[in-house]
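Here the complex is missing one protein chain, while the rest keep their positions.
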Amino acid sequence: MDAPAPVLRMSGIGKQFPGVRALDRVDLRLLPGEVHALMGENGAGKSTLIKVLTGVHPADEGAVELDGRPVAFASPLEARQAGISTVYQEVNLCTNLSVAENILIGREPRRFGRIDWKRMRARARELLARMELDLDVSAPLSSYSLAIQQMVAIARALDVEARVLILDEPTSSLDADEVGQLFRVMRRLKEEGIAILFVTHFLDQVYEISDRMTILRNGRLVGEYLTRELSQVELVAKMIGQELEALDKLHGEARAFTRPLVEARELSRSGAIEPFSLTIHEGQVVGLAGLLGSGRTEVARLLFGADHPSGGQLAVRGEPVTLRTPRAAMNHKIAFCSENRKTDGLIEDLTVRENIVLALQATRGWTRPVPREQQDQLVAKYVKALRINPPNPEIPVRNLSGGNQQKVLLARWLILEPRLLILDEPTRGIDVGAKTEIQRLVAELSDGGVAVLFISAELEEVLRLSHKVAVLRDRRLIAELPNDDELTKEVIMETIASGGRT
Amino acid sequence: MSTLSLGGGRTIPAKYVPVMVTACLFAAMFLAGGVRYEGFATGQIVLNVFIDNAFLLIVAVGMTFVILTGGIDLSVGSVVALSTMIAASLMSGPGWPPYVVVPLVLLVGSGLGLVMGYLIHAFDIQPFIVTLAGMFLARGLCYTIGTESIPITDPTFTVFAQTRLDLFADLWISPSVVIAAVVVVVAAYVLHYTRLGRAVYATGGSEQSALLMGLPVGRTKVAVYTISGFCSALGGVVLSFYMLSGYGLHAVGMELDAIAAVVIGGTLLTGGTGFLLGTVLGVLVLGLIQTILSFEGTLSSWWTKIVIGLLLFAFILLQRLFSARSRL
């Protein structure tokens, strides 16, 4: 392929953080009119590379060239003025401002220095129309869903005369339709000659949209490849640096489950989930499948007492219970690893050890501290068992990578020896190695008699682990499917699509 | 709440609800006062609240800018006192003319604000602490200039203090009210129609996001503290029209009144949400409380504090209920 001259070239980029070599002489080039995937596990250096490019962090070494001219951006503003726009992984907008402002703030249309609100709203509507969105642009952004907010962020990036558009995991909170919509926009921009740097954890999406990819591992460059010349297996191998194990079903032989542990009857919460009934048996892994926003997390939060139900009953081991707080659920040996590690899981200030023993300490109350020896023993045991890295329990948990943070969170609940472990997206945003380990752990727990409610956006993963799959759609539990040989990804997708009315 | 059904069936956007509540509270207090006291329900009573609190209104406008960015400025009361002190001492001692003194005072106030803003932005220090240091500094400078009250006899100042601007129907205001009104209008324009104003809201909404959106967050933060310093200095000038003296113990605790007015006006202390109109209403509510207590007459002075505190409580509780409901 006789490639045109790259619009952007980064060479020999190095970046050191205290204790971490985040980037070690990494190269990246972007050609005009291509979608370029930046691939790598968590901690590979993708985010850091993007931040160096957009002027969030200064590079320690290396050079950046835009159109053949050396550049160094001191701030995201400078980068954007030079034509490099970024949409970050999580929405970075001001939800207290209106949609129109979020799209145009910083370059509002003005007349004699006065912001021209009318033209501003018109311009915002125009940009959203380009993405086939019709919103009330004067409403505050907080009144829209996360997916819409993501689209608004992209609309914002589009307004500038962008040469390079960086999309850092834009799809992680979008459903299939919205992803399709985003890809249509990406293709249109590509035709306009814009170079798009695309970061995602979804391999299917990489193969659907990207032309070329750069792979990073542990802060080093693995290589640059044409997407059509690299198979999925090769890609994964290059990302994790080892051959992927065969994806067997991990849940073993079909077992008969006779001892119901948690039974929900017509449990509901208005505005969150319609009445549903679900029985989880001891040692059973129940998968929850459904699109984003279908009510998966809501089911989990009700079973853990994190939200109050507005109707229905819940029984644990046959006894009717009311779970007013997470503490009440914990007293019934129910544990919940929430989807959002940073906001709902870890206390980033505290050390790994303190985070691991936190739930145990909470159940004992502040008057009965967990003896230090016991803490050290427990922590050492789980750091070893879960291969938490670095294996130093006295460092702040914020210094760990996503996968290791997830393991810390798991350890916190495992030391409570729960009867039911609710895992909400435990493998999202973590590397493949840690993912397999967590899946194996679920299987082991189930063998040991622990019930697991497993929530994941990846159907393969749900199918691989679950004895039974509960399917959700539009805040309604529409089907419970035993995971036998006939259950496939397609069957589940069909169930979701048909609404379970077959 | 019955006061909310004013809109008749039309829905009021959630962001206007706190301001509406403050407005209703003010109206209710005014009506209650009118029913209870002879000669209360007149337009002049409202205007008197403005006349007596013009300086507080100006200071609260500056405070609104700061609080909208999610910051706080504890130095305002001290800067007000320092301004009266500098003005009084320069005019009575070396006998400088007012047209030199007033700009100088405004410059000093803005300069103090600028330095505080710079410290907050450049070195990432908590606004609470930096402005606390500013509060100590300004108060300390007052005492260094002098520990006694210095009277102001300058004719320009006394003219300002005594002039009545007659409106229609026997209503009148003081020149200070005009100054305050101009400040409010200019500030409202800046907040709503300029990039600086919108950056203030964005910074308060999410500083991190504002930064990533390429907004000049640092400059905005420095600007709001400079504005607050300017407003405090101007408030000090207006206060010296009112008091005709400079004194290191003027405006003690005024930062609390300013914060209370902003909060009662519906601006969230976490930043990003609120309107300048709310602050105006907040100042009016505070002023009206004092007016009502003075009409009551028999109550000891400490009841003022208790009533302001209780009303602050009732009002915060009300807002809390509304914000809990509007989130559903």
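Some observations on this one:
As written, the chains take the letters A and B, and residue 1 is the first residue of each chain.
Throughout what follows, a contact is a pair of C-beta atoms (placed from the backbone, for glycine too) under 8 Å apart; a residue touches a chain by one contact, two chains touch by 3 or more.
Note that in this section contacts and distances are computed from a predicted model.
Per its UniProt entry, the chain excluded from the display bears the name "ABC transporter permease", taken from "Sulphur transport domain-containing protein", "Carbon-monoxide dehydrogenase small subunit", "F0F1 ATP synthase subunit epsilon" or "ABC transporter permease". For the chain that is not shown, the touched chains among those present are A, B, taking the whole complex.
Between the chain not shown and the residues B:162, B:208 or B:294, the one that touches is B:208. Considering the whole complex, the residue from A:56, A:133, A:239 or A:459 that touches the absent chain is A:56.
Residues of subunit A in touch with the missing chain: 16-18, 20, 22, 47-48, 51, 56, 88-93, 95, 142, 144-146, 149, 271-272, 293, 298, 304, 306, 325-327, 330, 336, 338, 340, 342-350, 354, 358-359, 361-370, 398-399, 412.
By the touch definition given at the top, subunit B reaches the unshown chain through residues 72, 74, 119, 122-126, 128-130, 132-137, 139-141, 143-144, 147, 206, 208, 212, 256, 259-260, 263, 269-270, 300-306, 308-310, 312-313, 316-317, 320, 324.
By our rule, only the chains that are shown with their structure count from here on.
Averaged C-alpha coordinates give centres for subunit A and subunit B that are 45 Å from one another.
Looking at the complex, you find that subunit B touches subunit A at residues 15, 192-195, 198-199, 201-202, 204-206, 208-216, 272-273, 328.
Interface residues of subunit A facing subunit B in the complex, by the touch rule stated above, are 56, 75-77, 80-81, 86, 88, 92-97, 101-102, 105-106, 108, 110, 113-115, 140, 156, 271.
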